[in-house]
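One structure is given below, encoded as C-alpha cells.
With one protein chain held back, the other chains of the complex are shown just where they sit.
Chain lettering (A and B) follows the sequence in which the chains are written, and residue indices restart at 1 in each chain.
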Amino acid sequence: MSFAFTPENQKKFEALLTKYPTKMAALLPTLWLAQNQNGHLSLEVQEHVASLLDLSPVHVHGVVTFYTMYKQKPSGKFHLQFCKTLSCGLCGSEDLIRHMKEKYKLEHGKVSEDGKFSMELVECLASCGTAPAMAVNEKYVEQLTVEKIDELMKKLSVA
Amino acid sequence: MTKVKITIDGHDLEVEQGTNLIEAARQLGKTIPHYCYHPGLPPDGNCRMCLVQVEKMPKPVIGCRTGATEGMVVHTQSDEVKKMRQSIMEFLLINHPLDCPTCDQAGECRLQDYYMDYDRIPSRYQEQKVHKDKMVDLGAGVMLDEERCIVCTRCVRVCQEVAKSEELFVQERGNHSMVATFPGKKMTNPYAGNTVDVCPVGALTSKDFRYKKRVWFLSAADSVCQGCSRGCNISVHHADNRVYRLKPRHNPEVNDYWMCDYGRIDYKFVNDGRRLKPHFKTDAGLQEDSYQNAFAHLQSVLQNYSADQITGIASAQESNEEINAFVDFIKSNFGSLPIYFSKNNPENPYEDDILIKADKNPNSAHIASKNLKPVSEISGGVKAVFVQRNLSAQDAQVLKDKGIQIVALFATNETNLDNLAEVILPIPTFAEQNGHFTNFEGKVQGFTKALKPRGESRLFAEHAEDIKALLSSIKKAS
Partner (left out) sequence: MTLVLTNRFKLKDSHTLAVYEENGGYKTIDKVFATNPDDIIEEVKQSGLRGRGGAGFPAGLKWSFIPKDPGKPKYVCVNADESEPGTFKDRYLLELDPHQLIEGIIICCYAIQSHDAYIYIRGEFDLPYRRIQAAVDEAYAKGYLGKNIFGKGYDLNIVVHRGAGAYICGEETALLESLEGKRGNPRVKPPFPATHGAFGCPTVINNVETISALPWIITNGAQNYRQWGTEKSPGTKMFSVSGHVNKPGVYEVPLGYPIKDMIQNECGGVGGTGRLKAVIPGGSSVPVLTAEEALDANLDYESLMEKGTFLGSGGIIVIDDSVDMLWALRNLGHFYSHESCGQCTPCREGTGWVSKILDRIYHEGGTQADLDLLNEIADNMSGKTICALADALAMPVRSYLKKFPEDFARHIKKTA
C-alpha cells in the first residue's frame, strides 16, 4: 500500500509550502506531518516526502537519521522517553530506569511484546527543574518517583 | 582581480585576493596537509587537518576556507601547527581499522602518508572501535568500507557537483556518521568512479581494480581517453605490460579532475582479445601466421586488382599520426579513388552536458580535417580496400553489399570484420604508442606510450614500408 496524505493533511502540507522561500525548508514539518499520520517514517514514506518536495530520497534519509525524534520503526502505543542527562541523574533517574527494566522489562530501544509500550533514553528534556522527567508520547510527565511511575503504568496499561 | 601580498612561513608571495591558503602555499611548492579539501570541489572544512596559524587571529584557522588578505602572515610549520596535525591524525585513526595489509589504498593513502609525516606515535586508544559494515556495494562498481571512511564528504560532493546527482549522503550523526545511498538503492550515475579517485583513504574502492595489484607496482603514463570525442586527460596505470586502470588527469580546459565510468573501463581491449600476430584467410578459415606468410598472401590477393581499383578506409579511432600515415600511404600508392573513413557508431549513444559526448570516437575532428568521404558514399569503381582499425557495422554491410574486398585490415583486436578481411595485420592500441588525438573542440592532445607494442603489433608506418615493397615487386613482375 503506498503512502499518501489524507485530504486534511494534504491541505496542511500545501499550507506549509507557502511558509518558506524554498521547498526544501518544508522538509522538517512535512516529515512531522507524515510521521503523525503514519506513526513512523518508513522508507516508502521518506521517498514519498522526497518526491513531494523535489528532494533526493537520500537527502531525506540523511535528515531522518540525523534527528532522534524521527522514527523509522513503529514505537509502542505509549512511547516513554526517559531523560538520562545530568539534572535528572542527580535527582535519581538511574533508579527509575532500573525500575523500568526490572518491573516492566522495558529498556532503551525496546518495544513491549504487545506493542503497548516502547522506551527510549533521551538527552535533556529541559525539565531539569522538575526532574526526573520523561515524555509519554509528546506529553511531559515530571517529578517522577517510583510510585508515580507505577501509577502511570497502571493507568496506561488499561488505556 | 586584486593581488595581495602575504607571507607563508617567512616566504613572501603575491596571490589573488581570497585565494585559499592551501592553494597559496602550493604556489610556493608547499603542501598544507588536508583531507576534505579537493581543488575541484566546493570546500567543506570538516577534517580540520589543514589548520594553520595566522598572525592576529585568535584561533587556528583552516587553510581550505581562509582567503588570503593583504599582509596576512601564515605559519604552517610551527610546533603548534604540527601538534594540531598530530592530534587530528590521532583522532582519525582511533576508529580506523588499520587494515593496510589488505587495503587497496595502501601506498596512496593520505592516512598512511600523513601518519608518517605527523603522527608516528603508538596508539593511545584502548577502547572499542565503532564497528561498521566493511563491504557495502554502493553500485556503479564502487565498494565502501564504512570503518575506513573519515566522513570527509568528498564523495558526496563529487556526486553533487560533477555528476549533478544526489545519490550519496551522510547518514546518522556523531561517530556513527557514514556515507550511504538511500537504503536499497544504488548509485547509477556514470561518474561514480570519481568517488573512488577523490576518496583520500581506502574507504571507496573500485570493484574493477580491487585486489588486482598493489599500487606501488604500478607505473603511470600520461594519456588521453579514447572513449569519446571529449578526450579526457588520463593516466594509464600499468605493470607487466598490461593496463590495470585508467585515472583522470587534471586538465581544467577539458575534463577538470574527472572522467566518466565508460571511459574508465575502456582499457580492457588493450589487455584482452587482441590481434597479436598477423592472420590471413585460408580455406580452413582465419590462420595465425608469420609476417612473411601473411605478406605472401597479401601479395597474391593484391595481384587480382589494379591500383585504380584500390583505396583505403581510415579510422576516427586512430591517432593523428596513424591517420596521416594511412592516408598518405593510400594517396601515394593508389590515389586515383577517393579515400574513405569509418567511425565507431553505436546505436543510441549516451551523451550528457557534463563530459560524455555522443561521438564515441576520439579523433573525428582530425578525420574531418582530411577531406575523406564516408563509406556510405563509396563509389562503384572501388573493388578492394585497406581498412584501418575497424568498420562500423553499417559500413561493413556497405562493403558486403557492394562486393568490395578488404585486402588488409590493420587491427588491434578481434572484430566482426575478421572473416571479411584477407589479411589482418596487428597494430598497437593507444596505450602502446605516442600520438595525438584532436578532440571535438579541435584541441590537439598528446598521449604517451605506456606499454611496449604487444605481441607482434607494429605502427602503421612499419606495415606500410613492407607493403610498399610488396607493391613494387608486383609492379616489377607485371
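A few comments on the model shown:
Criterion: contacts are C-beta pairs under 8 Å (C-beta built on N, C-alpha and C of every residue); 3 or more make two chains touch, one makes a residue touch a chain.
Keep in mind it's a predicted model, so treat the numbers as computed, not measured.
Counted over the whole complex, the shown chains touched by the missing one are A, B. Within the whole complex, the absent chain has one touching residue among A:E14, A:E44, A:E123 or A:D150, and that is A:E123. In the complete complex, the hidden chain is touched by one of A:F3, A:W32 or A:Y104, namely A:W32.
Among B:P60, B:G141, B:G231 or B:G263, the one in contact with the hidden chain is B:P60. Of the candidate positions B:K56, B:R124 or B:K475, contact with the unshown chain belongs to B:R124. On the side of chain B, the interface with the absent chain consists of residues 44-49, 51, 59-60, 62, 65, 84, 87-88, 90-92, 94-95, 124-128, 130, 150-151, 170, 172-177, using the contact rule stated above. The chain not shown here touches chain A at positions 19-29, 31-32, 53, 55, 59, 62-63, 66-70, 81, 84-87, 89-91, 122-131, 135, 138-140.
Note that in this section only the chains that are shown with their structure count from here on.
Residues 43, 46-47, 56-59, 61-62, 65-66 of chain A touch chain B in their complex. The touching residues of chain B, counted against chain A in their complex, run 166-173, 180-185.
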